[in-house]
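Quick one: the structure is below, and I'll ask about it shortly.
The complex appears here without one of its protein chains, the remainder shown in place.
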Amino acid sequence: MSDTPMIDQLETGPWPSFIKDIKRMAAKNAMCKDLLGLLEMSYKDKRTHWKHGGIVGVRGYGGGIIGRYSDSPEKFPNVSHFHTVRVNQPSAWFYNTGALRYLCDLWEKHGSGLTNLHGSTGDFVMLGTTTDQLEPIFTDLSEHGWDLGGSGSDVRTPSCCNGMARCEFACYDTMNLCYDLTNEYQDELHRPAFPYKFKFKMSGCPNDCVASIARSDCSIIGTWRDDIQQDNAAVTEYAKGGKVDIANDVVAKCPTGCMSWDGSKLSIDNKNCNRCMHCINVMPKALRPGKDKGAMILLGAKAPIVQGALLSSVIVPFIKMEPPYEEFKDLIRRIWEFWDEHGENRERIGEMIVRIGKGNFVEEIGLEPLPAMIKEPRSNPYIFYEEYFEEE
Amino acid sequence: MSDTPMIDQLETGPWPSFIKDIKRMAAKNAMCKDLLGLLEMSYKDKRTHWKHGGIVGVRGYGGGIIGRYSDSPEKFPNVSHFHTVRVNQPSAWFYNTGALRYLCDLWEKHGSGLTNLHGSTGDFVMLGTTTDQLEPIFTDLSEHGWDLGGSGSDVRTPSCCNGMARCEFACYDTMNLCYDLTNEYQDELHRPAFPYKFKFKMSGCPNDCVASIARSDCSIIGTWRDDIQQDNAAVTEYAKGGKVDIANDVVAKCPTGCMSWDGSKLSIDNKNCNRCMHCINVMPKALRPGKDKGAMILLGAKAPIVQGALLSSVIVPFIKMEPPYEEFKDLIRRIWEFWDEHGENRERIGEMIVRIGKGNFVEEIGLEPLPAMIKEPRSNPYIFYEEYFEEE
Amino acid sequence: MAAPKRKTDIGPPHYEQMLHPMVKANYGKWKYHEKVKPGVLMHVSETGDKLYTVRAASSRLVSIDKIRDFCNLADKYCDGYLRFTSRNNVEFMTDKEANVQPIIDELSKMGHPVGGTGNSISNIVHTQGWVHCHSSATDASGVVKATMDELIDYFTSMKLPAHLRIAVACCLNMCGAVHCSDIAILGIHRTPPTIDNDKLGNLCEIPSTVASCPKAAIRPKVIEGKKTVEVVEDLCMYCGNCYTVCPAMPIANPLNDGISIWVGGKVSNSRHAPMFSKLAIPYLPNNPPRWPEVTGAVKNIVETYAKDAKKYERVGEWINRIGWQKFFEKTGLEFTKYHIDDYTLASSTYNSSTHVKF
Partner (left out) sequence: MAAPKRKTDIGPPHYEQMLHPMVKANYGKWKYHEKVKPGVLMHVSETGDKLYTVRAASSRLVSIDKIRDFCNLADKYCDGYLRFTSRNNVEFMTDKEANVQPIIDELSKMGHPVGGTGNSISNIVHTQGWVHCHSSATDASGVVKATMDELIDYFTSMKLPAHLRIAVACCLNMCGAVHCSDIAILGIHRTPPTIDNDKLGNLCEIPSTVASCPKAAIRPKVIEGKKTVEVVEDLCMYCGNCYTVCPAMPIANPLNDGISIWVGGKVSNSRHAPMFSKLAIPYLPNNPPRWPEVTGAVKNIVETYAKDAKKYERVGEWINRIGWQKFFEKTGLEFTKYHIDDYTLASSTYNSSTHVKF
């Protein structure tokens, strides 16, 4: 009988099997063999067999490596250390096969040969190696033009949607901005000095294909200021082909009710459009974002620990987004300065904004308060009036 | 020149003038004369000239009187005391002229002759008298079949909409329930013994014409369980007369989208109707609440002090509401017992429910948790699991 | 204990004795109603009976002489019965259609306009103000009078898109409907309380005074041997709850007290669920006797709404449709940092979407 009867059951079925992949490596890599054993033990015991990570890293860097030790080094000595190396992915996860093969060869030499393509933050995640391998891995990587991503209280590896490379909706060049910011903030990425982690995610349009509004402290989402570009011939084409039921599937689903369709002509009251993308998504050949393109900046998304999950919320409704992105970087500098000074330990920027009040925050970083920043004004009367009259 | 040039300006204009009414009384009542002076002083100084109320009352009662003293007894001696007597109004503010004339005569004898018809909670409010008049007023009132309303940490004077007396929408007899509860809870109304005030308001249908959902700790709002009663002939009448644009003003405004209209037939998918009343309001001759009538119980409304305003929220989606209302009173008893034990000083029931969790509260008072109690389930993962497995 | 003749706990008189005979006869049998014209309702019973109601404005603060005038009218046309509404209007009910116009005429003569039904602005629910309350940051009756004088056309007609309900409260205790009104006028303090250190220890219980502050801004202190408290002014947001609990902490400040304006609340469940009012204008000065800044602001909101809303859209429903951005644009009101919530539910009011109008 197999040593791993439980996890073996995950080799069958139509979905690609991670167990098959681990087994494939186990044939030539002792770490993978022991990982199978340890995992089988978890499946039997219904609990993790990893211990709380220790701090390991490469020289001069505070982030990029996640330390990991098992609780059963006697039974599975080859995974007693099993650290993760976060390699900073190229923008939008595009690769040439040469680059990928290089990473594979490196990882074959120095680690388990297992990866996550990709980690949730975006890194090319190399899964499982020992402490002594870390320096050699890093030296090799950097010689070949690669670097580590973030971990700890630093800028985390920025990520972006494929934007202009393969999407007609992109309102700014996400991949360029991602590359530019990653390089601009190398120090902040590699040497944790913030109150807590800080994530950038960039989507080219409000479809938000990297979930930036839910998963990044700073969400940069493409949008436009002028009217939706409309190609009436293409509208007719969609309607005629019976491909799209314009009345029900487009107009009736417009959240602002700003569209109308009389059976032959589609009209959009662009002043009331909130740029939700729905109509454009359904008829991409007929409708396109406007020409005056840029991005919206939103701050503060995070997972629920500790005060409950937050989504990012609007801080700059529109900003032109072109290299060298000075205006944007200037804003980020002010935001970080404020957070540095006022953020508490392990307090994400979103939590700080809630704590000190978004109105105060906006003012402190030098922005005007705008209705676009809120869903609705306050309903409680607890206003801190800052100006008042003094007796003369 | 007049002594009161500022408030005099409020005698002109189309809306009835309270200043005119005070002046009318001032001719024969010294209190009213001084009140005008004091008020003019407030208008000039832009501030109140009333001091924090002291505790005054009638023998054996803890509530019903609001003590009030001015800060300028020297200038305006006749309003140095100026207490309010809250007289419990009859259900839904219906009067015969004899009853009203009696109250006027009494108040002419013992007070300022000024009233509020009515106070925000519902009382017949007699505005302004001195401490020595309180006992005589009470004795006279009670001899003539009247009693005081609430104040302080007690049951406050219950109030209700005109319900079955003059409204076809009433799903239960609000006026009877109001009378019944007021009498049932005389002790709780007159002798403050709760953590804080407790208000009952009763509306016969979801139009909520006494704003119970916003202004009472316990809101009792009529509703029905079966289908809306529909008179198709009357629908046609509304449509034909061009009186009602059924497509736009009724169907398109139905919040659940459960209605349809093909130009001649109106259909309601009653399983998805949420009883908002809109369609019934627009076409009362054609549509009526169902036949299986009763009420919904909601708890917790209050003004914003201290934790922010609350609206009442559903606690019992449907209950039959017929004399002697035993099931309802039994529920109230359980609610008060729990509040008595767990409520903090000056903590309204709504605030307590938020503090201890609505799920816990519902369970403690012996009700089943139901989806109707919430707008949406929790989105945070912070669940207090109460049951778990123990090692055998 | 109580003297033999002194009765207690008898409750209010039974309502049945207060009902017009036709109301009594048709109790629970009403079939439908019609809004005959502004201020006049007709209720039709299953028995075929028809009851006419004439609704008139009242200042709520009324003298007994005025009440007697109402009684005279009721005796003349309404068999001696009348009622008041939940918004403090007065209603005259008659079973004779022919009585309707005379009632209206006499009310007009008395200075009580008829209206407030259907898609109108009804009476303003309000509070005590400088007439009777120690807490007040503004007057109530005066603000109401000044406002309704401006809005009278909307009371005597039914030309608005939907019901429009206004409320006034003179302090944050909000004794009334301010937190859920289409338009709300709220008296506000804008400076921390002052402390009467000499009296505080005698007049107030220190622990409950400290506990009264939602912002934990009040701390116990001893001055020259006397127990008192201090207020951390940076934390105070002027709610006045400490003053409610402790008379030695007055918060009124004539220079700074004033009025804020709130919009978009509702109570009925018709169409949209009940909603809270939201901040429209953080501060307007107290300018008695006619508060022109306040009445002007209210009128502006009413007129913008009247022009822009669709039929059956309450103010809040209108704003939900057009969005708050457009509300501020169309009304021309200034948006400030004060509009951005920073209290306990603040995070749920942030715009956490890219939905923005340019």
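Letters A, B and C name the chains as they come in the text, with residue numbers starting at 1 for each one.
Just so it is clear, a residue touches a chain if its C-beta (ideal position, glycine included) is under 8 Å from a C-beta of that chain, and two chains touch if they have at least 3 such contacts.
What you see is a predicted model, and the numbers here were worked out from it, not measured in a lab.
Asker: Could you list, sorted by label, every displayed chain in contact with the chain left out?
Answerer: The omitted chain makes contact with A, B, C across the full complex.
Asker: Of the residues A:V56, A:C209 or A:A247, I need the one that contacts the missing chain.
Answerer: A:C209
Asker: Thinking of the whole complex, not just what is shown, which of B:I65, B:L114, B:V314 or B:L331 touches the missing chain?
Answerer: Of the candidates B:I65, B:L114, B:V314 or B:L331, B:V314 is in touch with the missing chain.
Asker: Among B:R59, B:R333 or B:R378, which one touches the chain that has been omitted from the display?
Answerer: Only one listed residue reaches the unshown chain, and that is B:R378.
Asker: Decide which residue listed in A:W107, A:W224 or A:F318 touches the omitted chain of the complex.
Answerer: Once the missing chain is taken into account, the touching residue is A:W107.
Asker: Would you write out the residues of chain A that touch the absent chain, in ascending order?
Answerer: The missing chain touches chain A at positions 6-7, 9-10, 12-22, 24-25, 32, 35, 39, 42-43, 45-53, 59-61, 68, 82, 84, 88-101, 103-105, 107-108, 113-118, 120, 127-128, 138-139, 142-143, 145-147, 159, 161-162, 164-168, 170, 173, 175-176, 179, 182-183, 186-187, 190, 206-211, 213-215, 248-249, 253-255, 275-278, 281-282, 284-285, 288, 303-309, 311, 345-346.
Asker: Touching the hidden chain in the full complex, which residues of chain C are there? Just list them.
Answerer: Residue positions of chain C that touch the missing chain: 269, 273-274, 344-345, 347-348, 352-355.
Asker: Which chain B residues touch the hidden chain?
Answerer: On the chain B side, contact with the omitted chain comes from 206, 208, 213, 221, 223, 225-226, 255-257, 271-276, 296, 298, 300, 308, 310-314, 317-318, 354, 356-360, 362-363, 369-385, 388-391.
Here is the rule we use: only the chains that are shown with their structure count from here on.
Asker: Mind checking the centre-to-centre distance between chain A and chain C? Centres are C-alpha means, answer in whole Å.
Answerer: Centres of chain A and chain C (C-alpha means) sit 48 Å apart.
Asker: Quick check: how many Å separate the C-alpha centres of chain B and chain C?
Answerer: Those two chain centres are 12 Å apart.
Asker: Using the average of all C-alpha atoms in each chain as its centre, how far is it in Å between chain A and chain B?
Answerer: 50
Asker: Which parts of chain B, given as residue numbers and ranges, touch two or more other chains?
Answerer: Within chain B, the residues that touch at least two other chains are 304, 308-309.
Asker: Using the touch rule from the top of the page, what residues of chain C touch 2 or more other chains?
Answerer: 172, 174, 179, 214, 239, 255, 276, 343-345
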